[in-house]
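The complex appears here minus one protein chain, its other protein chains still in place.
For reference, chains read A and B in written order, and residue numbers begin at 1 within each chain.
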Amino acid sequence: MSGANFVQLMLSGLAMSAIYALTATGLFVAHLATTRMNFGQGEFLMFAAYLSMALLLAGVPVLLVVAAVIVVLAMMGWGLERLAIRPLDRLRSLAGGQYSWVLTTMGVALILQNVVTLVWGKSSQYSPPLFSANRQNVVQFLGVGVFVEELLVIVVALVAILIFYAFLYRTRQGRAIYAVAFSPETASLLGIDVRRTVVLVFVMASVLAAISGVLVGPIVTVQPHMGLVFTVKAFAVASLGGFANPLGVLVGAIIFGVVESFSNYVNSAFGDLYPLLLVMALLVIKPSGLFGEAKTDVR
Amino acid sequence: MIVLEKVSAGIGRVQILRDVDIRVEPGKLVLVLGANGAGKTTLLRVISGIVPPWSGKLLFGSDSIAGRPAHELARLGLVHVPQGRQIIPTLSVEENLVIGASHLPGITKDAIERRLEQEYARFPVLKTRRSLAGGSLSGGEQQMLAISRGLMMAPKLLMLDEPSLGLAPQMVQRILGALSGLAKSGISILLVEQKTMALEIADQVHILKNGAIVHSAAAADVRDPQELFRHYMS
Partner (left out) sequence: MSADKHASPWPRNGAYLAMATAIFAFPLLVGNTFHIHIAQTLLYTTIAVIGLNMLLGLSGQMSLGQAGFYAIGAYGSALLTAKLGWPIAAGMLAGILLAGLAGCLVGLIALRTRGLYLAMATLAFGFMTEIAAQRWVDLTGGTMGVYGIPALDFGSSKMGKTYFLWVVGAAYLAVQIASDYVMSSRIRRKLLALKENESAARTTGINVPVWRTMVFAVSSLLAGTAGVFFTHQNAYINSDAFTLGLTLTMLIATVIGGLGTSYGPLIGTLITLMIAELIASLYDVSFLVNGLILLSVLLLFPQGAIGLVQKVAGLFRGAAREGTPEVAQSGSFSAFAPGAAPASAGPTLVIESLSKSYGGVVAVSDVSLSVDRGTVHALIGPNGAGKSTLINCVSGLYRSDSGRIQLAGKDVSHLPAHARARMGLARTFQNLQLVNSLTVMENLQLGLRSTRSIPADFSSWLLSDAFEREERARALDILRQFGMAHLASAFPEDLPYGHRKLAELARAIAEEPIVMLLDEPVAGLNDREAQEISGVIRRIRDAGTSILLVEHNMDFVMQLADRVTVLDHGERIAQGAPAEVQKDPRVVEAYLGAPLEASSATPAEAVS
C-alpha cells in the first residue's frame, strides 16, 4: 500500500466515521434519556438522503436544503415519539414484552422504506455534490489528491458534533437530558418537564439522522436498503463506545470507520462485515464496550 | 402555606398514607418523625406531585395542588430535596446548582448569578468545588449541594427527606443550623427524619407510624426524646 493510498483510505474511513458518529450519537442520546431508541435510525438517515437529493436536483440552494431536511426530520422524530414510543407506556404493551418499542420503531422504518421506494424507485442513485461542482473533485491534502466532498463531510460533521456537544453540556435543555437520564423523578423535582425532554431527545436523534443523511448522499450511492446498514453499524459504533458518553461514541465511530475502510481495501467482497464481527466478538469478551463501566446494563 | 387534610395515598394497591393532616405555616419548621417504612418519603412524594393522592385535600396557599405534575409544582416554589441527595453525578457542582433554577419561568441570568453567590456564601465549600463532578463530593458536601440546589429555586416551601442520613453528627449540626436560619428568613420547611436531632430547631413535630400520624406536639413541649422512641418503636 502506498503512502498516498494510505491517506486516501484514512480519509475515506474518517468520512464514514463522521457519518457513523452523527447517527450513533442519535442512538446514544435517545438511549441516555429513555433507555430506548429508534431502530429505524438508519431509515431516517436514508429518508433524509433521498429528500436532500430530490431538493438538490430540483435546484434548491444547499443551505435551504439542509434547513428543510432538518425541519422535516425533526417533525418525524416528534411523530415517532408520539406514535411509536409513548403509547406503549400507557398500554404497557404485552405483545413485544419490554421490547415492544423495538418492533414499533422498526414498523415505522418499514413504512418509511416502502414510501421511499414508491416515490424514488428501487435503484441506486447518485446524489449531487454539496460542496463542489463535481463529486469527483479532488484537492491536494498532505501531498495527496483527496475528494473534496469527503474532506468537507468530515469538517461539517465535526462542526455538527461540536454543536451537539455544546448543546448537551452548555444549555439547560442539554443538562436536563442528563438529569432525566439520572432519574426522571429527580428531574421533575427540579422543575424539568420530563415528557418534553423525552420528545426532545427523539427530535435530536432525528435531526442528527437528518444531518448524516444530507452529508452521506455525495459520498455513497443512495438506495432504499441503505437504512438497515446504517442502523446496524451505528449501533455497533455506540456499543463499541459502551453507550457511556458521547466521546466514547466518537472514538468508537473513528475506530469503526477507519477499520472498515482498510478492511474494504484488503477484501472488497466482505470487508464491511469484519468490523461488525469484531464488535460482536468484543461484546462477548467485554459486554460493556470499550468505555462503558463494567456495571453498565443496557436493557 | 401548605395544608394536608385527611390525605390518603399509596403505590399500586398498597395503601401507605392514612388520613394524614399536616399544616406548615410560612416561616415555620415542621418535623415529621417516623421509623423506616412509616410513609415519610411517600408523604413528601405526594406533596411534590410524584405520587397522586387517593383522597383528601392538598392546598398550597389557597390553590388545590392534587394531581398537578411535579415539575409545575417545583416551578411554583414547592421544592423537594429527595432522600439520598440525588446529585446528578455527571454534572459539575455549579451545573447541579443551576439546573433547577434555570427551569424557572422568566428567570434571568443575573438572578441566577445572584442566587449562586448567595449559596456559595452559605456553603463556601461548594464554591471551592464548583467545577468538580457532583458525584465526587462527600456525603455532607452533597447534602449541602442538594439543599442549595433547592434554594436556588427560591422555594416557598422546602421539603427535605432525611438530610441527616449517613452524615457525621457535626455535619448534621451544620445542616440543621442552615435550615433553622432559612425558616427564620420566612421559608416554610417540612423536614422528615428518623432521628430526633432536628427537634431543637423544629416548631412542630408529628410522629408518623404505619402511614398515620399517631402523635403531634409543639416541639418545645417535647422534653424527653426517649418518650418519642417509645412512640414510634413500639
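We take it that a residue touches a chain if its C-beta (ideal position, glycine included) is under 8 Å from a C-beta of that chain, and two chains touch if they have at least 3 such contacts.
Model, not experiment: these values are computed from the prediction.
K.L.:
Tell me which of B:Arg23, B:Lys57 or B:Arg122 is the one touching the absent chain.
P.N.:
That would be B:Arg122, which touches the missing chain.
K.L.:
Quick one: say which of A:Leu32, A:Met106, A:Leu130 or A:Leu152 touches the chain that got left out.
P.N.:
Checking each option in A:Leu32, A:Met106, A:Leu130 or A:Leu152, the one touching the absent chain turns out to be A:Met106.
K.L.:
Among B:Val24, B:Leu78, B:Leu160 or B:Ile201, exactly one should touch the missing chain; which is it?
P.N.:
B:Ile201
K.L.:
Write the list of chain A residues that the hidden chain touches.
P.N.:
Residues of chain A in contact with the hidden chain: 31, 35, 37, 39, 83-84, 87-88, 91, 93-100, 102-104, 106-111, 113-115, 117-118, 228-229, 231-232, 235-236, 239, 269-270, 272-273, 276-277, 279-280, 283-284, 287, 297-299.
K.L.:
What chain B residues would touch the chain not displayed?
P.N.:
Against the missing chain, chain B presents residues 13-14, 16, 35-37, 121-122, 162, 164-166, 169, 172-178, 180-181, 194-197, 199-201, 210, 225-226, 228-229, 233-234.
FYI, only the chains that are shown with their structure count from here on.
K.L.:
Counting only Cα atoms for the centres, state how far chain A is from chain B in Å.
P.N.:
For chain A versus chain B, the centre distance works out to 42 Å.
K.L.:
Per the contact definition, I'd like the list of chain B residues that touch chain A in the complex.
P.N.:
Interface residues on the chain B side: 48-50, 69-71, 74-75, 79-80, 82, 86, 88-91, 95, 98-100, 102-104, 149, 153.
K.L.:
Within the complex, which stretch of chain A touches chain B?
P.N.:
172, 175-176, 178-179, 181-183, 185-194
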